[in-house]
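Note that one protein chain of the assembly has been removed; the remaining protein chains are unaltered in position.
Order of writing sets the chain letters: A and B. Residues in each chain are counted from 1.
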Amino acid sequence: MTEQELLSAATEAVVAANEEKACEVAREAVSLGLDPLRVINEGFTPGMREVGDLFERGTMFLPEVILASEAMVAAVAILEESLPADQREKTAGSVVLGTIEGDVHDIGKGIVATLLRVYGFEVHDLGRDVPLTSFVEKVAETGADLVGTSALMTTTMVGQKALEKMLKEAGLRDQVKTMVGGAVVTQYWADKIGADAYAENAQEAVAKALELAQG
Amino acid sequence: MPIAHSVVSGMGGMRTAGDLVARMQFTQKMRISEAKAYVANKLKVSAQDLSDVAVMREVREELGFGVVLGIPGDPKGMEAKARIAEVLDIRINCVERLKRRGRA
Partner (left out) sequence: MSTYKVRAGDGRFISMTADEIRRDLIEGSEDAADRGGIPPLEENEIDRLLDLFLDQAGVVGVQIGNQVVSTQDGGDHRINADAGSCGLALAIGRIQELHLHERAFGQDTIELGHIDYSYKAVRPIVAQEQSYVEHALLTTTSPLMYGAMPNLGLYYAPDGPYANPSDLLPAGKVKEALAAQEEASLHAQRDIVYVGTRLADSGLDAMNLDTSGSAGDADFLASLNAAEELKAKRPDLGIEMGMASEFVLGMHGRLSYKGERLAGMYPHDQVRMAEAAGVDVFGPVVNTNTRRSTPWNVARAVCFVKACVQAANIPIHANVGMGVGGIPVLDTPSLDAVSRASVAMVEIARVDGL
């Protein structure tokens, strides 16, 4: 197998959510002495990007995305063994996530949590119907880079505005970025309450989180 | 919101023949043109008349289908629905239930 063929095989293994094949490709890359970072960045990562696109278009589904992500994680672990410790993959950032108190809708938030994990974030998912104080406490405890809140009702979206104030009062607002989403939330609302980002869907939430985490 | 749609695009409910056309959709799976044609034929009016409050007020009064501003004695509620079932030749569940009870 040429290097190019191996990179393509890595991409295909992730898209097919085939962990066994992904690990086999990773082991072959190591045995051929290829640059592990190149295999990750040009082989496995494009596969995950394609998985994200397919999910966004509704032709690949959540369980398959998770299996694809597990295939990638297993393969990357094999490749990382041959890397010096300082070059090993770090987390993309740390996120505190939850649905605002009074709101029991957690499907969209769950998808965002899943995709953020797939893209390498450390996710502290507080669940649904989460008291605003719990968000503040978790941000203080973990030193998270981001806090994401979901609201699907006009009666709970006001909690996102209150959280901005509470984070300021706790002296945490300067060290954490805020993201808002949910069926009734818009960019206009995000701007109005002073949130750092708004996402229309889960895929956009990941893109915005990556953008914010990279500063 | 549904009120806005009723005004902009709706047939007019029991002010006209909207409720009758809706019944054909829900009992016979008729598309809009077919449902309008069926009801118009039974009522002996044109399909366009079905959304015309001036025509349908009179037709409904004559057939005893119930109108929004009925005078005392006009058929209302269940009585009106029994007449609708008969003229449109369809089964209306609550009317069938009443008939069963009446026979019991």
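Quick note on the criterion: a residue touches a chain if its C-beta (ideal position, glycine included) is under 8 Å from a C-beta of that chain, and two chains touch if they have at least 3 such contacts.
This is a predicted model, so every value here is computed, not measured.
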item: Which residue of A:Ala16, A:Val30, A:Leu62 or A:Leu172 touches the chain not shown here; value: A:Leu62
item: Touching residue (missing chain; options A:Ala9, A:Val123, A:Leu146 or A:Leu163); value: A:Val123
item: Options A:Glu70, A:Glu137 or A:Asp196, residue touching the unrepresented chain; value: A:Glu70
item: Those residues of chain B which, in the complete complex, touch the missing chain; value: 1-16, 18-19, 21-23, 25-27, 29-32, 35, 47-48, 51, 65-66, 68, 76-78, 80-81, 84, 91-94, 96-98
item: Touching residues on chain A - with respect to the absent chain; value: 57-64, 66-67, 70, 104-107, 109-111, 113-114, 117, 123, 125, 127, 153-155, 183-184, 186-189, 200
